[in-house]
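Here the complex is missing one protein chain, while the rest keep their positions.
This part shows chain A:
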Amino acid sequence: MGQQAIALLFILFFITRLILQKRRGALSGPAFVFWLSFWLIAGLLVVFIRSIDRIVSAAGFSSSGINVLLYLAVAWLFYLSVKLNIKISVLDKNITILTRALSERRGPDEPKPDL
């Protein structure tokens, strides 16, 4: 119960930071909705952790609900990391294409004539 309260306080803190950032204009509308949904879902999972324990146990897992949530969170982070990596690779390739196109549009400098 105490741990749940602490976790909820943390989530509340992050939500207030989120609202502040939105008011300052540092977050776009869709980003605000995404992160707000994320923290609200996290809050709901913390509130209903006992029910999740029962569901996990009924599904035949030996771990507690919080462990399963942690495993899922780690898997999700790995997925995000791979996605980010792909995105950076594509951006990198596109920067090269643009750099080359600019170089070719400008054209080469011919050598200085021999004196």
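The working rule: contacts are C-beta pairs under 8 Å (C-beta built on N, C-alpha and C of every residue); 3 or more make two chains touch, one makes a residue touch a chain; residues count from 1.
Please note the rule applied: contacts and distances are computed from a predicted model.
Its UniProt record calls the unshown chain "Family 2 glycosyl transferase", which is the correct pick from "N,N'-diacetylchitobiose transport system permease protein", "ATP synthase gamma chain", "Cytochrome c oxidase subunit 1" or "Family 2 glycosyl transferase". Checked against the full complex, the candidates A:Gln3, A:Ser37, A:Ser81 or A:Ser103 give a single residue touching the omitted chain, namely A:Ser103. Residues of chain A that touch the chain left out of view are 85-86, 89, 92-93, 95-96, 99-100, 102-104, 106-112, 114.
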